[in-house]
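To start, I am sharing the structure in question, which I have written as C-alpha cells.
All protein chains but one are shown at their positions in the complex.
Chain lettering (A, B and C) follows the sequence in which the chains are written, and residue indices restart at 1 in each chain.
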Amino acid sequence: MSASVASARSGRSWLSALARWETLLIGAIAGLIVLGALLSPFFLTPGNFANLIAALMEVAIMALPMTLIIVAGEIDLSVESMAGLASSLLGFLWAAGVPLGVAIPVVLLVGALGGLLNGLLVARGGLPSLVVTLGTLALFRGLALIVLGPRGISNFPPAFTELGFGHVPGTLIPWPFVIFLGLAAILGIVLHRTWIGRQIYAIGKNTGAARFSGVRVVRVRTGLFVLSGLVAALAGIILTSRLSSARADAGAGMTLTVVTVVLLGGVNIFGGSGTIPGVALAVIAVAVMQNALRLASVTVEVQSIALGLLLILSVVIPNFAHRAKSAIDRVRGARPPPADSVRHGETASW
Amino acid sequence: MADSGVVVGPMPARTRGQWLAVVARQRELSLLAIMLVLGGLVTLTAPQFLTVSNLSQVAVLAALIATAAVGEALVVITRNVDLSVEATMGLVAYCVASLLERHALDTPGAIAFGLGLGLVLGMINGVVVTVFRVPAIVATLGTLSVFRGVDYLIAGSHQVPLAGLPPGFTDAARDSVLGIPIFVLIAMIIVVIGSAILRWTRFGRQLYAVGSNPEAAAILGIPSRLVVFTAFTLCGLLAGVAGILYIMEFGTINGTSATGLVLAVVAAVVVGGVNIFGGSGTLAGAALGALFLGFIANALILVGLSQFWLQAIYGLVILIAVSADAIILRRIQRATAARRVR
Amino acid sequence: MTEVVAAATQPRAELRGISKRFGATQALDDVSLDLLPGEVHALVGENGAGKSTLVKILAGVHQPDSGAILLDGEPIQIAGPARARALGIAVVHQEPRLFPDLTVAENVFIGHAPSGRLGTIDWGSTRRSARTVFDQLGVRFDVGAPVRGLSMADQQLIEIAKSLSVEARVLILDEPTASLSAHEVERLFTIVRRLRDRGVSVLFVSHRLDEVFDLCDRATVFRDGRHVITTSTGKLTTADLVRHMVGRTVSLFPKVETPIGDVLLEVEGLTRTGVFRGIGFSVRAGEIVGFAGLVGSGRTEVARVLFGIDRRDEGEIRLGGRAVSFASPSEAMDAGIAYLPEDRHQEGLVLDFSIAQNVTLPILPRLFRRLLVRSSTERRVADEYTKQFDVRMTGGEQLVGAMSGGNQQKVVVAKWLASKPRVLVLDEPTRGIDIGAKVEVHRIISELAASGLGIILISSDLPEVLAMADRILVLHEGRITAEIPRARATEERVMFAATGNVEPLGDGDASGGAVDG
Partner (left out) sequence: MKLSSAGRTIALATTTVMLFAACGGGATPTPAGSTAASAAPGGSAAGGPITVGYLPKDIVNQYFAAAKTGMDKAAAETAGSKIIQVGPNEPKADLQVPFIKDLTTQKVNAIIISADGKDEVAPDLKAAMAAGIKVVGFDSSPAVGAYNVFVNQVDFSGVGVNLADWACELAPSCTGDIAILSAAATATNQNAWIDLMKKTLAGDKYKGLKLVDTVYGDDKPDVSTTQAQALLTKYPKLKVIVAPTTVGILAAAQVVSQAGKSATVKVTGLGFPNDMKKFVKDGTSPVFGLWSVPDLGYLSYQVAAKLISGEITGAEGETFTVKGLNGDKPYTIGKDSIVILGPAFRFDSTNVDQFNF
C-alpha cells in the first residue's frame, strides 16, 4: 500500500498502471528465463545464476541512488567517472602503502565530496544537472587518470578481492549481490516508507509546491547527489575488488547502462514517479537477457541493439497506456491526471 | 512602471537588464577573446603553437566537431537533445568507407549515400520523439546503442584502411583554398547557411519559438512536432557530413570509429552558449565552442601537460561555461526584479 | 442609441446556442452572444461563469460541443488559433504568452512577420512596424530587446500590440487591464475607442465594473455557464450588474466580529530592492488585515519575504515581539507563519498526491519523528482538518487533482492549518472558486480569526477585502499608499490609493472597483 501511495503514480489508476508495469517486468524476466533455457543447455545451471548477476553488480548498485535522483527530477551522469576515480584513488593509496582500512574510508569520503560538488552546483547554484554532471563526468575521469596514470595496481590482499569475487559461504550468492540487496532494502524503505521519500516525490512532481510546503528542496537535492557520489565510489571499490585491479578507466561507459536500467524500471525521466522494486526487477531482467544472449553466443552488437530498443519501448508502452487511459477518463467525465511523460515528451528535453 | 510623464518609457532596470542580456549574448566574442589571450601565453612557452601547420590542424579537427555541434545546436534550441550523433557519425563513416573500399559506389555516389543515411537516422530520432512522444534524452540514448550496435554488426572486425579508399579521397582534410583548410570552409559554409536560415526564415524563428515557450508556440498554431522533427532530421544530416569528414580526416575506419565523441559535441554546444533548456543560442557559438575545446586540447599537449589532464580540463571548461550563463541570467533577472515575471 | 445600432446593422460576429462541457463540469450551457460592428461589448460574470471558455472558443483553442458561430452572417469553423487570426479574430489573453528569448518586435509579429524577397523575414520593416504599433499605443519600447525579464505590464502591452498588428475585425480583450496602471488603462481605452470607431467589434472581458461602464456600449452577463442578460450599459447600475452576476442580492461575507488581541506580527521598513520599499504594518491576534492593490503592486512579494521565500534587503520582522529572519519557508513555518500561495496548481498543491498526502506534506517531520510514515496517522490528521471545512471527497485517498477548485482550496487551507500557525497569510484565497465555496472559505477565515489567529488577506476582490478586513493596507508600486480602518473603507478610497496619483475613476455612487479577482 505505502509503496503505492509513495509510488506517486497518480492514484489508483496509476497504481494499477504501475502494478501492470512491474508485473510486465516479472513477465519479461520469466520469458527471458524460458528463452535462455531454450537457447542454451547451460542456462539453468546453478553456477550460471551466480554469474548472471555478477557482471552487472556495479551498475545495479549505482542504479539505486540514480533512481532517487531521477525521481527528484534530476540526473547524475558522473557516476561512472566517480567509480573510476574511486578505483584509481584506492589503487594509488594502496600502492603508496596506505592500509585498506584507511584507504577505503578516504575513497568513500572523496566520493561523497564529489557528489557534494554536483549537489551544490545543481541544488544551490540552480544549474541544469544534465550539464553539470556532464562536466563532472569528464572532470572525475580526468582526475582518475591524473591520480593513477597508465598504471594498473593489482597486488591487493585476497581478503579484499574476496569481497568482489567471492560468494557467501556455502552458497553461490556473490557478495556484491548481498550489498545490492541491502542497499536496495534501505533505499527502498527511505523512498517508499519515510517522509524523506515523500518529500523526494513531492519535489519531483511539483518543486514549487514542495518548496512552499516547507520541504528543504536544496538540502534534499544536495543530499541525493552526495548519496549518489558515495555509492558510486562504493561501486568503484567493488569493481576494483571484483577485478582485483585498480585502473583509471574502471567503469567507463557504465552510466548509459545505469540510466537505461533505471528507466526500464519504470522511472519517469522527468521525475515524480518510479519505484525501487521496479528498478531492482529491471536489473534482473537486463542481467538475465545479457547472460542468455551471451550463452547463446549472440554477439554483443545484438545485445546493445536489444537494450536500446527496450529503453525506447519502456517509455512508448506506458505513454500509449496513459493516452488510452485518459481517453477513457474523458469519456467517464473525470479529470484526466496530469500526463507527465506524454506532455513533456513534446516540449521538454529531459 | 513609471506612471508620471506622458509616455511610458523603458525603466532603467530594464535597460540594465538589456545591457547584461547583450553581454550574455556575446558568448562568441568572449570565447574569441579568451582564445587570443591563451594563444599568446601558449606561444610563449611553445613557439610551434603559432605555426600554420599546427593551427590548421587544430582548426581542421575542430571543424569536424563543429559540423556535428551545429546539428546538435539545432536540436538543443528546440528544447531537445540528441545523444546519438556519435553513433550516426560512426555508422555513416563506416558505411561510406566500406562502399568505397568495395567499389560499390563511386566517390560522389558514396558521399550522397552517406548524407542520405545520416538524414534517415535523424528522421528515425525525429519520429521516435515526435510521433511516439519519447523524451529526447531517452529516445536518443536508445538510438545511440541501436545505431552503434548496427555499426558493430555491419563492420565486425573489419577495418577499412587508408589504402582501401580511392586515392586522393582524404586529401580534402589537408588541402586548403586561399590558405583556409577545406574542412574549415565547409564548416563555415554550414554555419553561415544555418545561421541565415535561423535568422531569416519562418522555420528558423519557429525553432526558437518552440524552444522558448512551447505552450505559446502551440497557441500560435506553430507545428511544434514538425519543427522538432525537422531539427532532428537536419541534425542527422549534419552528423552524416561529420561522418564523411571523419573518414577524410582519419583514413582508417572500423566499428569503433567516432566512439565517445558525443561528449565533445554536447560540450561544444554548451560552451558555445546554447541554452540547454532551449530557445536561445547561435550556431556560430556552437562552432566556436568546438574550436575552443580543440584549441584547449592542443594547447595543453603543447605546453607539455600529459593527455591525462585533458579530460579534467574539459570538465572544468563545461562547468565554468554553464555557471557563467547562470550568473549572467540571474543578474538580468535581479536587475529587472522590479516587475517579476510570474 | 446602441439599440438602434443593434437593430439596424447585422452583427459582425454571432454565437448561437453554444455549449461546452469539460469532464464533469458544464462550462457553457446554450449561450448566445452577438457583437455589432463598432461596439465595445462587455462580458462580465463571476469566475467559472464561462467567460474564458467562450473567449477560448472564439480564439479557436476549444471547439464548442454544440451551437453555431457566424461571422458577418457566414457560419464558420474556428479550427485553431491560426484560423482565428486568419479570420481577423484577435485575442489579448490575460496571461501574456510571449517568447522570452525573442525580441519585442518579433513577439509582436511572430506568425505574420513582414517578409522581403525570397519570403525571408524583413527585420527592418518588422522593427519599423513594431515601433508604429507602439506609437499608436503611446508607449516607447526598445523593440530590439528580448522579452526575457520584462514586467508583466510590459508583456501585457506587447500582447495588445500583437493584436493591433493584425488588422483585427473582432478584438477580444480578456481582462487586459488586470496588470496595467491607470495611465496605461487610459491609453488602452483611447486605442480601443479608436478601433471601435474604425468599425472593429470589441469583446471586453473585465472584472472592473467601473471600466465596463466607462468603456462599453452593451454588457452581457454570464452566470454558471448560462447567459443571464444582455443590455445597454446605460440601463444598468453597478448594483444590478452584481445582482445579475451573483444571482441574488448577496451578503457574501459572514464577518464574525471578534475581539482584537495582542500584536503577533510587526513589520518595519521592509524593503526588497526594486520590488517594494519601506513596508511597515502590524497584525494582531484575531485581526484580519487586508492587502489591496493592483496585480504587481507588491502584495504577494511582501508575503513571499514574510514566508522566507525571498530575501529582504532592509527592514525588520518581529514575531511575538522577537526579531526573526527566515532563510526558508520551513523556518517560517516553524516560527508559526503559514502562507497560502496565490497559484494553487503551481505552488499550493501536488495535484497527483492524495488529499492526505497533501495535507501532511508541510508537517511530515513533526508528524513522524521516527522517519517512517504511517498512513493511518496520515489519514487521521487529514480527516481531522478536512472535516472542519467539509471538503467534499471520496476519501483521504482521493487525488486532489480530481477535485473542484473550491475543494482544492479547502484542502490547501486544511494543509496549512495542520501546521498550527499563529499568523496566516492568504493570497487570493477565493480566486477561481464558485460562489458556494467562496462563502464557506469566508466563513472559515472568520472562524480562524475568531480562534485567535492573525490573518493577512491578500485579494483583488475588493468587496471581499472590504467585508472581511478589520484594516486595509493599499499597496501601489511597492509602497503602502494608504491604511484604511474598516469603518472608513470604501471602494473609492481603496481604488484611489491603489491607482496611485490619479483621480478616482467613475462617479461616486456607481462606485467602481472589482467585484472579484
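The rule is simple: a residue touches a chain if its C-beta (ideal position, glycine included) is under 8 Å from a C-beta of that chain, and two chains touch if they have at least 3 such contacts.
Model, not experiment: these values are computed from the prediction.
One chain is not displayed; in the complete assembly it touches the shown chains A, B. Annotation: of A:27, A:149 or A:182, A:149 touches the absent chain (contact as defined above). Touch with the chain that is not drawn comes from one residue among A:218, A:243 or A:309, which is A:243. Per the touch definition above, the residue from B:140, B:224 or B:257 contacting the chain not shown is B:257. Between the chain not shown and the residues A:133, A:194 or A:291, the one that touches is A:291.
Considering the whole complex, the residue from B:98, B:140, B:230 or B:280 that touches the absent chain is B:98.
Although one chain is not shown, part of chain B still touches it, namely residues 46, 48-49, 51, 53-54, 57, 61, 91, 94-95, 98-99, 101-102, 104, 113, 116-117, 120-121, 123-124, 127, 131, 150, 152, 154-163, 170, 173-174, 246, 249-259, 298, 301-302, 304, 307.
Although one chain is not drawn, its touching partners on chain A can still be listed: residues 40, 42, 45, 47-48, 51, 54-55, 145, 149-152, 154, 161, 165, 239, 242-245, 247-253, 290-291, 294-295, 297, 299-301, 304.
One rule holds in what follows: only the chains that are shown with their structure count from here on.
With chains as nodes and touching pairs as edges, the resulting graph is complete, every pair of chains being joined. Simply put, of A-B and B-C, more C-beta pairs touch at A-B. Here the spacing of chain B and chain C, counted between their Cα centres, is 43 Å.
Rounded to whole angstrom, the centroid-to-centroid distance between chain A and chain B, based on C-alpha atoms, equals 29 Å.
In chain A, no residue touches at least two other chains. Chain C has residues 343 in contact with two or more other chains. In the complex of the two chains, the chain A residues touching chain C come out as 1-2, 5-6, 8-12, 14, 193-199, 201-202, 205-206, 208-216, 272, 329-330, 333-338. The touching residues of chain C, when paired with chain B in their complex, are 59, 61, 80-83, 85, 97-102, 106, 110-111, 113, 119-121, 123, 138-142, 145-146, 148-155, 157, 181-184, 187, 272-275, 296, 301, 343, 477-478, 500-502. Against chain A, in their complex, chain C makes its touches with residues 23-24, 307, 309, 328-330, 332-333, 339, 341, 343, 346-354, 357, 361-362, 364-365, 367-368, 371-373, 375, 397-399, 401-402, 415, 419.
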